[in-house]
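Missing here: one protein chain of the complex. Every other protein chain is in place.
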Amino acid sequence: MTRFLMGAAALAVLAALPQCALAQDAMATRGKAVSMVLLPKFLGILPFDQAHKGAEEAAKELQNPTPLQFLGPTPQNSVAGQIEIVTNATTQGVKAIMISNNSGDQIVPAAKAAQAKGIKVVTWDSPIPSSEGEDVFVAQVDFSEIGKVMADMTLDLAGPGGGKFAILSASPDAANQNAWIAAMKTALKDPKYAKLDLVDTVYGNDESEKSYTQAQALVDKYPDLKVIMSPTSVGIVAGAKALQDEKLCDKVKISGLGLPSEMLAYTKNGCAPEFALWSFIDLGYLAYYTTYLLAADALKAEEGAKFKAGRMGEYTITKDPTRAKGLRILMGPFTIYNKDNVEAAAK
Amino acid sequence: MSEGLGLADGAVVVAPILEIRGVAKRFDATQALEDVSLSLHAGEIHALLGENGAGKSTLIKIITGVHQPDSGQILLGGQPVTIRSAAEAQRLGVAAIYQEPLLFPDLNVAENIFISHQDRGAVVGWREMFREADKILAELGMTLDVRKPARGLTLAAQQSVEIAKAISLNVRVLIMDEPTASLSAHEVQELFKLVRDLKRQGVAILFVSHRMEEVFEIADKITVFRDGRLISTRTRLEATPQRAIADMVGREIDLTKARTSCAQKDVVLSVADLGRQGVFEGVSFDLHRGEVLGFAGLIGAGRTDVGLALFGIEPATSGRILLGGKPVTVRTARDGMSLGIAYVSEDRRQLGLVLPMSIFANITLPVLRRYLSRLGLVRTGLERRTADTFRDRLAIRTPSVDLEVAKLSGGNQQKVMLSKWLNTNPSVLILDEPTRGVDVGSKAEVHAIIGQLAAEGIGVIVISSDLPEVLVLSDRVLIMREGRQMAILDRAEANEETVMTAAMGQRSTDSIDGRPS
Amino acid sequence: MNWLKRRVRPEQIRELSLLVLILAAIVFFGSFIDNYYSFRTFNRIASSVAIITVVAVGQTLVVLTRNIDLSVGSIVGFTAYFVGTLIASHNGINPILAVAIAIALGAALGVVNGVIVAWGKVPAVVVTLGTLAIYRGVLVDLSGAKTVTTDSLPQWLIDLPLVNVAPIGSLDIRALFMLALVIVVAFQIGTTYLSFARRFYAIGSNPEAAQLIGLPIKSVVFLAFVICGALSGLAGFMLLARFGNITVEAGRGLELSVVAAVVVGGVNVFGGSGTVTGAMLGAVMIGTLEQSLFRLGISEFWLDAVLGLLILLAVASDAVILQRLRQLWGGAELKLLAKETDSVSSEQSASPP
Partner (left out) sequence: MSAVGTLKSWEAMMLALLVAIIAFNSVGSPYFLSVGNFVNLFQLSIEKSIVALTMALVIIGGEIDLSVASVMGLAACVMAWTFHAGVPMPAAILAALGAGILAGLNNAFWIARVGLPSLAVTLAGLIGYRGVARILLEDRAIGGFPDWFNTIGQQALIGPLTAAIAIFFVLFIFFAIVLHGSAFGRLVYVVGSNAQAARYSGVRVGLVKAALFVGSAFVAALAGILYAARLGSVRGDMAEGFELDVITAVLLGGVSIFGGKGNLVGVGLALLVILNLRNGMGLADITGNTQNYVIGGLLILSVLIPNMWQELTNKWRGRET
């Protein structure tokens, strides 16, 4: 209760002098040596590299003299590799680890071991489902929001008459995609989407080749398919290419989550008139800020805690409504890209 | 080929085609060849004799370019040459046929014949190749389907292909390394006809064999090697088998003395109307304790198949087997072993021994169970003791029973194989070609061992294509032809003529205890 | 009948048995799937097997010589990525030059494998298991996580997989499949009629004999690896053309599909026998199963289990059919040549040192 009161008091002050007070907070902790590891799902694809870029930007701003370590496993060894990196980081006694978790709850034992050594474990992009072993999750957007946006875009592309659509996901074990698909299914219960008919969910394993053939197989199997929804940046490009090669872009559209730079051509030629994404650069930036402040004891991982993350402004730690337990910082929002704004974003 | 033209059989020749001057070769610690000089003339058949390890193979490998001599010179047609590879040897007109034919099982017969022709152009003209292969084989008096892959050809057929291959190359010098080792008497005669043809065409032939009678039948000159040194070169007229053997082993050995029989009354193995679908049929005989029963016949007559059926590798599909009077079923090699039957394979390297493993491990393999401690671990000490016993008993020449079998000579390998099966305490011992590729000295030893085993009361079956050997060893001889039993002759009746007659298809009527027909 | 048996060998018509199995599979699927017998189905299968087939041809040559190349997936990814990057930055590049660079790059990687196997005397499994990791690793490290994207590629490359080279009615024979066919035909003819190519068979069939008669074993093995690398390089180019988006993961795991195609295609894993046509049919068999099972309405999660079972059955029935054929032929030969009937086949020659 006292804590709440103090928080409230602080809030009042902040409300009065928001800029100044928060800036001081961050300024005060600037320049501390905090050894941090940024751990993507795996190395070799663009979004994680962008996140790395964002994190480096934050590191520069915060003048952390200890360089950021960007370590990742190979895709085919992602689970074991992530666990290994977390364990080694624990051995090395780093101060904080930022994980884009690809291992589901399988990372929990390693993450807990890290926490036991006093290491801050922050997840970004993809959380630990049970939230065990995790201090806070830096969410790109609200996961139920993604579900709704995916449903909206599907309806938009299928037209008011609705119709059949299918999902082209990453691997069956991809936690993010599974959560988003679940959120979409929940959203679809809204009578607004009654005319949308989800006929199939297939997996392209985040490989271009497999995703391409899966998209082809979908249009073969369902001749009256209207939309393919692909909530993965690898799947959506490969699927768009497949539709274009099949000369089916008039009949079937693809949408989902994609990188503007990769989707530019398909948005312009009408295969993928609209799709969504958030900025991975911002996500990396925010994750770094959050983690740095946590590790420097300038921020507590508890509900209601507020902080200012440099150029991105103010954020609050809240309960994560999409998981049973756990805390979250919601970055949001995401951008819907279409032919009007994709070109600018692709640069 | 021009040098060899127009020479009559046995004529005096001006200059040798192949001349070897003072060649020496050393492998690690062993001096394989020491200062060897030899000359070979067109139209001459020159036999090389010597025990295994005497240096014949090394010499051959040097002539065919597989090895390089450490010192010395090779002259071809009077010109000194360096032969760096087998391909180069072939270009120079030197070809070799080995004891174990080296065909490519997946290629067809014609292709095998022409594989080493470098002058046939970049494109394979199959039709033409088949025609030419047919022609060459026809000239050799052979009928073989040239489109058939070499896989599954009999050893004799493979040997024929090897010869066709050598002939197709227009060779000046042909080296034959124990070409008769796997041939039956009839096939040997066929082969000799070919060899004489080649000789008439002026080809110089270097002929290696362990079979004394063959050497003296065909060779013009006989050279004996021992311990890497050339001991003697004599013309056939000067040489005698006794002298040659004495040169080879440094002592006198007689392989022609018949073994004294020690056959007992009681029958250990009785076989009635045994057959295997499509392979052999109607085989019936009794084997007594202490008896040596020879199996004669051409290669492919089904003798080995009978042995395999008795042992259980390729079980019989009809007939009865009685062991010690009791009917038994033999479906696997394990059945055969547990019934006291042992089969010593003709193919030492592939079927008989595990070459990369030690002598003792090979000897104890069939009865490994006997060497287990109470904890189930192998008692290698006990294994070594067993192996040492056999080493002494059969005079296996090796520094240690831990040595890999691959490092032993053929004769010693044969003894290891014998030890392995004697260690199972068999009551019936089937020996398939027990002296193939074994030198004279070891051969005599193997014969002595067989006699000794019979004396101990083991019933022995000897399958051999070496007819003199069968006659010397056997109490009785069973003759097969095309999967059928032709006759059983006892020692008094069996001689080269009667056995060959039966093997070639004239059924002998006076078989003693053959099947009731 | 006997005449036929003399001319045709069971080993030659094993491809036929595979063809029968494929047709059986097609009839089976056709009776359950609507519109299965369509040009679209054909196109699907044809395009999906084109790339695997090209690599499988190279792999066949390597396997014939008693070796194996596990690095093909990495070579395909390596060339697809680097040639993709090159074309993306030089859009005006001559198409033929681009293909040549892909082939040369693949061949260069094959040279590394070949040299170590042939002259270094290191078993091929060891070498290519190593280069599988090395080529991929170098690719990931050099790439900087960039993706080659379709919009950075010139139009001719994007259109290439859609080019219909031989329209027969409404049946499309598309460029990549045509290319694969041409390669299969060329290599089938080559391995049948070229003297030096027959050595692939000879060396795998009996390495000991090959050495004794003086065949240049090392150069032939080396050549097999280089050709396999070159064809993998070409396949990398095809991958680039077909999928447009190339990540550093392109071609990952391809080696297993290729080995599966070669094995199902009846190429003996111990060398010496098998044909590139067989390897293609193996690829077609697996491609047909993969493409059709999904349309059968089988749940996505059942696909691999069924596929594994069917591959096993294909290999097993192929072995049984071949054995039967050999027996059939064997019987005829007994009569033809009564002389040749010995028992103990000493087929299995000593394993290489």
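We just call them A, B and C in the order they show up, numbering each chain from 1.
One rule holds for everything that comes next: a contact is a pair of C-beta atoms (placed from the backbone, for glycine too) under 8 Å apart; a residue touches a chain by one contact, two chains touch by 3 or more.
Keep in mind that this is a model prediction, so the values were computed, not measured.
A.B. asks: Counting the whole assembly, list the visible chains that the omitted chain makes contact with.
C.D. replies: Touch partners of the hidden chain, whole complex considered, are A, B, C.
A.B. asks: Looking at C:Leu19, C:Leu86 or C:Ala133, which makes contact with the chain not pictured?
C.D. replies: Candidates C:Leu19, C:Leu86 or C:Ala133; residue touching the omitted chain: C:Ala133.
A.B. asks: Looking at A:Leu43, A:Met263 or A:Ala305, which makes contact with the chain not pictured?
C.D. replies: Of all options in A:Leu43, A:Met263 or A:Ala305, contact with the hidden chain holds for A:Leu43.
A.B. asks: So which of A:Asn178, A:Gln216 or A:Ser255 would be touching the chain we can't see?
C.D. replies: A:Asn178
A.B. asks: Counting contacts across the full complex, list the positions on chain B that touch the omitted chain.
C.D. replies: Missing-chain contacts on chain B: residues 26, 70, 313, 332-334, 336-337, 343, 345, 350-357, 361, 365-366, 368-369, 371-372, 376-378, 404, 420.
A.B. asks: Touching the absent chain: which residues on chain A qualify?
C.D. replies: Residues 43-44, 69, 71-74, 76-77, 79-81, 83-85, 87-88, 91-93, 103-109, 129-130, 171-173, 175, 178 of chain A touch the chain absent from view.
A.B. asks: Tell me, which residues in chain C touch the chain that this view leaves out?
C.D. replies: Given the touch definition above, chain C has residues 116, 120-123, 125-127, 129-134, 136-138, 140-141, 256, 259-260, 263-264, 269-270, 301-309, 311-312, 315-316, 319, 348, 351-352 touching the missing chain.
What we mean here is this: only the chains that are shown with their structure count from here on.
A.B. asks: Just curious, how far off is chain B from chain A if you go by their C-alpha centres, in Å?
C.D. replies: Going by mean C-alpha positions, chain A sits 76 Å from chain B.
A.B. asks: What positions in chain B touch 2 or more of the other chains?
C.D. replies: There are none in chain B.
A.B. asks: List, in ascending order, every residue of chain C touching at least 2 other chains.
C.D. replies: Correct list: empty.
A.B. asks: How about chain B: which of its residues touch chain C in the complex?
C.D. replies: 64-66, 85-90, 96, 98, 102-108, 111, 115-116, 120-124, 126, 143-145, 147-149, 151-157, 278-279, 299-300, 302, 304-305, 308, 314, 345-347, 349-351, 355, 482-483
A.B. asks: Enumerate the contact residues on chain A facing chain C in the complex.
C.D. replies: Touching chain C from chain A are residues 43-46, 48-49, 74-76, 172, 200-203, 206-209, 212-213, 216-217, 220-221, 234, 237-238, 241, 245, 261-262, 264-266.
A.B. asks: What residues on chain C touch chain B, complex-wise?
C.D. replies: 6-7, 9, 11, 192-196, 198, 201-202, 204-206, 208-216, 268, 272-273, 330-331, 333-334, 336-350
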